[in-house]
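For this depiction, one protein chain was excluded, whereas all remaining protein chains were kept in their positions.
What follows is chain A.
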Amino acid sequence: MASCLRRYGRRLSVSICEKRELSTACEGKVIQQQQQQQQQQTAKLLNLCSAINQALHLALETDPRSYVFGEDVSFGGVFRCTTGLTERFGKNRVFNTPLCEQGIVGFGIGLAAMGNRAIAEIQFADYIYPAFDQIVNEAAKFRYRSGNQYDCGGLTIRAPYGAVGHGGHYHSQSPEAFFCHVPGIKVVIPRSPQQAKGLLLSCIRDPNPVVFFEPKWLYRLAVEEVPEHDYMLPLSEAEVIREGSDITLVGWGAQLSIMEQACTDAEKDGISCELIDLKTLIPWDKETVETSVRKTGRLLISHEAPVTGGFGAEISASIVERCFLRLEAPVARVCGLDTPFPLVFEPFYMPTKNKILDAIKSTVNY
């Protein structure tokens, strides 16, 4: 069976699975890296925006036909994820665009259709909606409707998403669910700096258009040992980051750290929780989650986006289809409330550790 439950350790490890094929066009490079990795295992403590910055540097270095563009990326970007790129690669490869998201993505699709790697930045995920038509109608369907003659696989759209503590309506949204409804694109969300670097490099080198959401709360907050060399993490593979036997928790992005705290608290009450990082939202790794639910019999999903129509609904429905007779309790979803993302009420809106802990207990005691 191709699914692999991987152990998560906080030591230096390049987690490239040898059993499954990487969905990238650079497999030769990966093998070379695996050999190299034996020799150079240097790593540095980096935060999320530095890890992403490193990934972008590597991407531009290794492919001369890759470009980074977006609003204000030239001086480093509002979150400093693109620092040093213009200085190193020049204004022809790293450049600012005017304030037009629809234009940015449309332009990126065209660039990618000519075989280049276009790495477009949307300044905040809340502003991605003018580009929604381009992503859904153009990018996602290009290969399909041209009978594989054309594609915009080189397109990667990066956008900071998620709550940041005081963002209010338009600097905190989590729009991943809208994009998960579109066959033809991939949606990837990293949980930490080390993951982000590997996943971003995989997304950029993946032959499909990818939307890469970066949890902005973690830009400075998350610090981790990140290997300095070029490495890629496989897409569409979920990772079990904490093993348990009583209940499976599934999440992504910044929410995982909250869920981990809830798991630790639940442990004190004798509930053993298994925590899975989905990483890629579409196409998502159903096997890993199913295997885990078959083991525990209970599922809880948590995300910041509003609960109705959020991606948790898809996970819940799929798992119920596959594991109905095994489930001991209804699938729980601890998510944002069904309101616009509030300003002052953010602590009420968010799926906090206590809400998750409460749901864990009520699911286990069903």
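Following the convention adopted for this analysis, a contact is a pair of C-beta atoms (placed from the backbone, for glycine too) under 8 Å apart; a residue touches a chain by one contact, two chains touch by 3 or more; residues count from 1.
The working rule: contacts and distances are computed from a predicted model.
Selecting from "Nucleoporin Nup43", "Pyruvate dehydrogenase E1 component subunit alpha", "Transcription initiation factor TFIID subunit 11" or "U3 small nucleolar ribonucleoprotein protein MPP10", the unshown chain of this assembly corresponds to "Pyruvate dehydrogenase E1 component subunit alpha" (UniProt protein name). The omitted chain makes contact with just one of the residues A:Leu45, A:Leu99, A:Leu221 or A:Ala317: A:Leu99. The chain not displayed touches chain A at residues 71-72, 75, 78, 96, 98-100, 102-103, 126-127, 129-130, 165-171, 307-308, 334, 337-340, 342-345, 347-349, 352, 354-355, 358-359, 362.
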